[in-house]
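Notes for the one structure printed next.
One chain of protein is taken out of this complex; the other chains stay put.
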Amino acid sequence: MSFAERMLHIDRRIIFLLIGLCTLIPLLYPVGLAIKVSPEVKSVYDYIESLPEGSVFLLSLDFDPASKPELYPQAVALLHHAFKKNLRVIGMTLWLPGTGMASEVVSRVAREEGKVSGKDYVFLGWSPGGGSVIINMGQDLYKAFPTDYNNQPTAELPVLKGVQSLRDVNYVISLAAGSTGIETWYVFGKDKYKFELGGGCTGVIAPGLYPLLRSGQINGLIGGLRGAAEYEVLIGKKGKAVAGMDAQSATHFAIILLVILCNVFYLLIRTSKNRAEQNRS
Amino acid sequence: MNAERRMMNAWQEARGERLWEKIRLLALTLPLVCLSALAATTGIAAAQQALAPPQNLRVIDTPSDAGGGLTVLWSKADYDTPNVRYQILMLVSSTTVDCHDKAPDVCYQLLMDEGAAKRIEKRMVADFPANSHYVRDVKWPWWTRVDRPDVHQFNLKSGRGLEMKNGTPYAVTVAVVNGTERVEAPPVQAIPEPNWFNWNQINNLAIVVIFGFVVLGSIQAAKRKEIFLRRIPGLDAVDEAIGRATELGKPILYLTGAGDMSEPSTVAAAVILGRVAKRVASYETELMVPHRDPIVMAVCQEITKQSYLEAGKPDAFKEDSNFFITTDQFSYTAAVDGIMLRKQPAANFFMGSYFAESLLLTETGASTGAIQIAGTDSDHQMPFFVTTCDYTLIGEELYAASAYLSREPVQLGTLRGQDIGKACILVALGLGTALATASVLLHADVSLVLDLVKDWK
Amino acid sequence: MTFLRRQLPLLITLVAGLLFAAQYYIPHPSSELMLTSVSKWLQIIGGFALVLGVTSLFHIHAVKIRRKEPGWGYSFVLYAAMVGTIIAGLSPDWEQFFRAIIDLILRHKSAFRDVQWAAGQEIINGHMTPFGWIYNYMMVPLQGTMFAILAFFIASAAYRSFRARSREAAVLLIAAIIVMMGRVPLGEYLIPVSGDITQWILNVLNASVRRAILIGVSLGAVALSLKIIFGVERAYLGGGKE
Partner (left out) sequence: MSFEVILGAWVATGLTLFILTFLYQDNPLFKLAEHLYVGVSVGYAIVKTYDTVAVRLIYEPMIKQGDWSLLIPLGIGTLMLTRYVPKAAWMSRIAFAFVVGVGSGLAIPRVISSYILKQIEDTVRPLVALATDGNATFTYSLLNPASNLNAIVLLIGVVSVLFYFFFSVEHTGPGKAVARTGIIFLMIAFGAAFGYTVMARMSLLIGRLTDLIEYAQPQYGRATWWLLVITIITLIVFHARRKGTEPPQ
């Protein structure tokens, strides 16, 4: 077995250890490299910035705990921004397993910003059906969600005064971990009820949303933990996402290094094999 | 125009109670009665100044909408410059006449009083520069345009601050303002009504109908005669891999993915398994097919048996070549990885739909030095298959390979139908770009064609 | 009977499909009303579909336990976890509940009406319910970690099998390396242009490919829907046997 072959067959648990350390060390000893803001994220920020006080902002937290590390910081940053701008905030989710988490993040950020449930914000909870929920909200929000998550009748909440349906909502952002999310909100929501739509999503589905971004079907896109970090930079409130960026840098470079090593060894093996075959003939 | 409207309304109301009809007519004419005085005064003002009132004012129900909308049209004028402004005014009663659950005669009286008291005011609903809001600016395709492109058009829509009820007449006028000068056209009335068809979307409907005929027609055609399908290069790779496994005398591992039988990718995986099994049978190589879904397993068992029969080796068929492991994602993965390490198959096939487990499977397979062939429509896993497998059938290639092998008319016909659809889209893209470019270079209007492939609301 | 079993479902699909496809082109409020009420129904039916999914899981593990198949103990754990969560989710506030029982015994007065029920709430009056506890400290970390282990496997695969086997795979790996660099601060710091190149790859090259795939997949989806409506495709009705 040649050196290259032996190197390629090392126990993979050594690599597991390497990647674990690459994540752990920067988390314990952060460097704090500068984060550049991309135009996709900036346009979401600019749009919220342009909304007048009292505008209605709907945040749909369409993800489950599996995507919490990526999308939770996005939700925190967006909610801080919306509450700072004194927008009326409606929170909800189309993903059943995410309900508890969504409820927690909305009420926690609201508490930090000194906002009151029912008056400044409302969390509607979860409802089954995906697109059907959006259709119903587009017709009559009070009927789609007769009560909010705390069992308060929605029709009587001051925060929802004059918000009969999705037509009265100014901006919707869906934080999506799958296809029930941004796409659903576009097809069954924006396309018909004409609110502006923005998106936040996990890294896995982000590349697939660029056609919608280019055609203006969504006005901005916050992609993964990096997107969340950019948003934290924009609102000047550095949180978990910015803290994770150093670890992200380290792991990416570790992977790049591993890929390069893999291919170097692979080429070495191939050339030596070719040479051996030539010698034989 | 106005008379027509009124006649139409009168006709519509002919079935209703006579008194209601009277109220309605009154409501129709009421603003006009009041306005005749107002119009007279503005008319005098206009005579003293140079500004002519907007000409040819028409108000119609907005076509193709859900109601609650009116469209205002008036001719272009010499003073259509950014400095001059148009104002859209709606005539509203300052107090509301609530006829809800009142006897018709009471309501009639209320309306009469309203008119007598002249409690009617003009509310400004829009104000914009005179060189804007032409028919050509409205986002409607050419086939629903209500007038020539250079006519002014403004769409009024019911919303907050401007409530418009269906079936209720509203009077609208347009004023033109230049500095201190201001003239108004005589007001015109119209009734917003909901419509039964959205003509803007006729292109969408046309696509549905045409594409429907193409797909169903292709399926019919495929039942009658052979349909040509290009050879899928991935299938050569499949044969090659089986050949190598035979040379080495090692088994072959075939996975059908995470989906159940309702997913097209699983069906395709089962069809391709038939082909693989047939080859394997003729070479008498060992085949292992671990499953995650009992129903898929049952189907695959049948297919494998059939293939061995067709290959003329029914005795070589082993009942336990298809076996069930577990439905749990990672337990299944761990078990399959174990099989790969123990049995060292010479070729691994990954067909069907996959989730996060794909990487764990293909990585282990690659480390054993097996030839790996993948075919999946799970696009989020595609990058991992491409980098860890020797050949990957990407997305629709998987369906095509399955149709190529099965020769089933429905599959073949669908594929052909989609191909025709793609060809049309390719033509639309090419032609559209050429026309759009020409329109910039030659300053020509190409909306006649381009509007057909746009999404209208 | 054959009509009920075979033709009726196809007829229902045909009518429902055509009706709701047509609904899109009809702006009239009555068509909107139809859409809204049926989407309300679909929401409720969606709940039943969930029951259906759960039942098959029940079945698989029940069989395992009954036959004492290898690993049946894990199936038992699964059942216990599920039942525990359901009890926690639907249980009353125990403190109030016991107080009500005591009230009933001692003062013969029913105070059960005032008892707060968790009713699927994670937090009631600012306090975490047992249901919320299970959610926050069991479900969230379990689900989160399940997918976090993939990070390790990506790393190991990167080293052992992400090879440039062909020119295509080489192109893929180079693009991947650029994007990995361009999306982290360290990459942009070391090679400032990598951020811009990544933007271009994502916004133009990636967008064009995704658009083509989207168009292709959508044609497939429309074709499938049409086949379902016109009864050419019947796999969704399940099983070939009547």
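Letters A, B and C name the chains as they come in the text, with residue numbers starting at 1 for each one.
Just so we're on the same page, a residue touches a chain if its C-beta (ideal position, glycine included) is under 8 Å from a C-beta of that chain, and two chains touch if they have at least 3 such contacts.
Here the structure is a predicted model, which is why all the values come from computation and not from measurement.
Of the listed residues B:55, B:83 or B:437, the one in contact with the hidden chain in the full complex is B:437. Contact with the omitted chain, checked across B:309, B:429 or B:448, is made by B:429. Looking at B:150, B:163, B:260 or B:455, the residue that reaches the missing chain in the full complex is B:455. Counting the whole complex, the residues of chain C in touch with the unshown chain are 4-5, 8-10, 12-25, 37-38, 40-52, 54-55, 57, 71, 74-75, 77-86, 89-90, 119-120, 128, 131, 133-152, 154, 158, 168-169, 171-180, 183-184, 196, 198-219, 221-222, 224-226, 228-229, 236-238, 242.
Mapped onto chain A, contacts with the missing chain fall at residues 13, 16, 19-20, 23-24, 27-28, 66-70, 72, 96-97, 99-100, 125-128, 131, 146-147, 186-188, 191, 202-204, 206-208, 211, 214-217, 223-226, 240, 243-244, 247-248, 251-252, 255.
Where chain B meets the omitted chain, the residues involved are 201, 203-205, 207-208, 228-232, 328, 330-331, 334-335, 338, 342, 379-380, 382-384, 386-387, 394-397, 400, 415-416, 419, 422-423, 425-426, 428-430, 432-433, 436-437, 439-441, 450, 453-455.
Going forward, only the chains that are shown with their structure count from here on.
Taking the CA centroid of chain C as reference, the farthest chain centroid is that of B. Contacts with at least two other chains are made by residues 367, 379 of chain B. Touching of two or more other chains is recorded for residues 208 of chain A. Considering their complex, residues 8, 12, 15-16, 18-20, 23, 33-36, 38-39, 64-69, 97, 99-101, 103-104, 107, 127-133, 135-136, 139-140, 143, 149-150, 207-208, 210-211, 213-214, 226, 245-246, 248-256, 258-263, 266 of chain A touch chain C. Residues of chain C that touch chain A in their complex: 32, 35-36, 39-40, 42-44, 46-47, 50, 121-123, 132, 135-136, 139-144, 146-148, 151-152, 154-156, 158-164, 173, 176-177, 180-181, 183-189, 195, 199, 202-203, 206-207, 210-211, 214. By the touch rule above, chain B contacts chain C in their complex via residues 64-67, 166, 194-198, 201, 204-205, 208, 211-212, 215-216, 219, 261-262, 264, 267, 327, 330, 356, 359-360, 362-363, 366-367, 379, 383-384, 386-388, 390, 395-396, 399, 410, 414, 417-418, 421-422, 425.
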